[in-house]
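The other protein chains are all here in position, but one chain of the complex has been omitted.
So that you can tell them apart, the chains are marked A and B in the order they are listed, and the count of residues begins at 1 in each.
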Amino acid sequence: MKKAIFYIILSLVAVAFIYPFVWMTSATLRPEIEISSLSPFSHNFSISNYKAVLEKIPIGRAFLNSLFVSSSITFSVLIFSSIVGYALSRLKFRGRDPIFMVILFTMMIPFQITVIPLYVLMVKFGWTDTYLALIVPGMISAFGILLFRQYFKAIPQAIIDAARIDGCSDLGILFRIVWPNSIPALVTVAIITFMNTWNEVLWPLIVIRKQSIMTMPQMVTLFAVGGQAEQVGAELASAMMLAAPVVIIYCIFQRHFIASMAYTGLKG
Amino acid sequence: MLKSIKWLIILLAVGMFFQGSILFAKGDVVRLTYWPSSNPQEIELAKVIVDEWNHEHPDIQVDMQPLPASQSSEEVLLAAVAAKTTPDICSNIWPGIVAGFAEANALVSLDNFKDFWDVVLSRTPEDILETFRSKDGHIYQMPWKGNPIMMEYNVKLFSNAGISKPPRTYSEFMMAAQKLTRDTDGDGIIDQWMGIINVSPVWWHRFFDFYSLYIAASGGRTLFKDDKVDFDNEYAIQVFQFLQEGFKKGYFPKGTLQGNQFLLENVAIQFVGPWDIGFLEKHKPENFEYDFAPLPIPDNTPEPILTYSDPKNIVIFNTTKHPEEAWEFVKFLVSKECDLQLLKICYQIPFRKYLDIDSTFKKYFEENPKMLRFAKQIPYTRGTDNIAQLKEIFDVIAQAFEYCCVYDKKTPEKAVRNAAERCQRIIER
Partner (left out) sequence: MRRSRRDENNRVGYLMVSPYFIFFLLFVGYPLMFSLVLVFHKWNIIGPMKFIGFGNFWQLLHDALFWKSLGNTLIFLTIHIPLQIIIALVIANILNQRIAARGFFRAAFFLPVVVSGVVVTILWQQLYSQETGLFNTLLSRIGLPKAPWLISTRLAMPSIAIMATWKNVGLYIVLFLTGLQSIPLSLYEVADLDGASEVQKFFHVTIPMLNPTMVMVVILSTLGGFSLFIEPYVMTGGGPMNSTLSCVLYIYKQAFYFNHMGYAATLGFTVALIIMIVVIIQRKLVETEIYT
């Protein structure tokens, strides 16, 4: 009996979480007048809304931009954050702990205070409307450092010593020995960094005004806000195109996603 | 590690290449960048004009890039000025931002070109030109086009409701609204309205309702006079009252409705510029009949009825390396030939003398009688004031509009008084 109630609650909530996406998918395929219909079925399915999006905005280009920006940042965060995380966990040097405190402190600085000065900095560098403004300020993440430091600490000293005796440099140890032993940490940092960058809207809105450099969420936002979409179907279709790649990847790797995102709790 | 760094460098290099590809394309020819507005009609117009120009001027090649989409073009232009990434030429300049840009030295003063006065005086009506003169006496913007805001109405809805002619005064408007706002299918929900007014609090939406109506009601006043706030008066209050009553009685729906309600024949009127003709002609269903009338005015206001001209002008930015060539292109943009294209493709009115009697345009206006009405309205329009903080001023008005007209939380008298006080403080700051 109790179990039955549980299943009913869970199913209802699951419907509440999934149905909006089903409705949205179907709404993008329906003509405008059927948009308020509750049922996802229709006799008039067509892809005209998607065609309209492709005609009106260079969303393919925006997709590539997002992919390029997010991969570059993820790649760089993995490398640089793991280098710093390695130094902080496996090397003893003067000032190590104060440096770690500084890094912890930077994590606690709300972005609201730095966003305007950072924009001014981008203007001074002449980086607005370039990929540099999107990529460079995200190239190291304090969160990544923290997580790598934590994870690398647990690696047995013996493996590292063995490598050192073989004449391995510290970078060599990091990439040849520590990395292969830290796949879960790497996956976690990669997923979180990639997702955060992929979904970021405020920063691109501030530093990018040129359509050819815009990221995908930015372009979809402006498509909706700027009134270019004109039709709800097209607006939803653009949102669908933004969501689809993430949802597909999520469906395949959902275990990793959930485990990684649960880790963000560390951030607080 | 080395391998990863190599990849990182390659990735960055690819990015730089995307970025720099334009730079490498330089040659002996002068290259100019031109930003038109980003709506589909104006992009099409820009393409036609630029293609023709490039064909005739192999030594001055123009590269057209529509102004990036945003909530407002002014936001994009400001960011570009700040970052010094402005194009050589931009043709979507709202005169309200020129004062600020000129102060910041971002614009080329056009009257320094030796044939400026010949060009401008042969085309532009002098009284319009004067409104675009900056405080330092220079002219930084080439007057280009305007879109007088008028009342567009659905002829069939009016005749079905037994109304023979569009309302002229506020009381006539309300009488018509009472008949036209109704529930057509009997399900107890209103599904046809008198008019639609965008309730978004974004500042520039107020050009098309409060500001246009205010110019009409006051017989042509703008918001400022001699750098002092000048809208703390009965006309502004009457406009607020009119809009407030419309929203309160449900003649204008408050929610954002999906789709173009005028096209769907769910609303009887809207306040728009001539550009809507282009849209409607393209999308209108069969038997769709529409026409234009002057804006409604308070009872007992004398004719003629003025309106907002929604001017957009052309500027050359100071970042240009080729001011002379840019000026040549600007001259082409305001030539008769391009003005005719502007009418044909965009349904917008060039600021040109004798437009309605010039033989070049005669055929066009015969074929598009509705456009003639707008052309004839141009002399009876006002633009915006030369105030650097005009965006903020309109934001204050947008808030007063929202509080008073849409949500009925303030009396029109109080809303106008408060807004005027706040605006005065803003320009004194």
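As a working rule, a contact is a pair of C-beta atoms (placed from the backbone, for glycine too) under 8 Å apart; a residue touches a chain by one contact, two chains touch by 3 or more.
Note that this is a predicted model, so its numbers are computed, not measured.
Chemist: So which of B:32, B:49, B:64 or B:81 would be touching the chain we can't see?
Modeler: B:81
Chemist: Which of these, A:87, A:178 or A:213, touches the one chain of the complex that we don't see?
Modeler: From the options A:87, A:178 or A:213, the contact with the absent chain belongs to A:87.
Chemist: Can you list, in ascending order, the chain A residues touching the missing chain?
Modeler: Contacting residues on chain A, toward the hidden partner: 3, 6-7, 9-10, 13-14, 16-18, 20-21, 23-24, 27, 35-38, 80, 83-84, 86-88, 91-94, 96, 99, 102-103, 106, 108-121, 123, 136-137, 139-140, 145, 170, 195, 198-199, 201-202, 205-206, 217, 220-221, 224-225, 232, 235-236, 238-240, 242-243, 246-247, 250, 254-255, 257-258, 261-262, 264-265, 267-268.
Chemist: Give me the chain B residues in contact with the hidden chain, please.
Modeler: Counting over the whole complex, chain B touches the hidden chain at residues 72, 75, 78-79, 81-82, 100-101, 103-104, 106, 199-203, 254-258, 389, 391-392, 395, 399, 402-403, 406-407, 409.
Criterion: only the chains that are shown with their structure count from here on.
Chemist: If you average the Cα atoms of chain A and of chain B to get two centres, how far apart are those centres in Å?
Modeler: From the centre of chain A to the centre of chain B is 38 Å.
Chemist: Name, in rising order, each residue of chain A that touches chain B in their complex.
Modeler: Answer in residue numbers: 32, 35, 56-57, 68, 71-72, 75-76, 79, 122-123, 126, 128-132, 135, 171-172, 174-175, 209-214, 219, 222-223, 225-226, 228, 230-232.
Chemist: Name, in rising order, each residue of chain B that touches chain A in their complex.
Modeler: Per the touch definition, chain B meets chain A at residues 1, 4-5, 7-8, 11-12, 14-16, 18-19, 38, 40, 65-66, 68-71, 76, 79-80, 82-85, 258-260.
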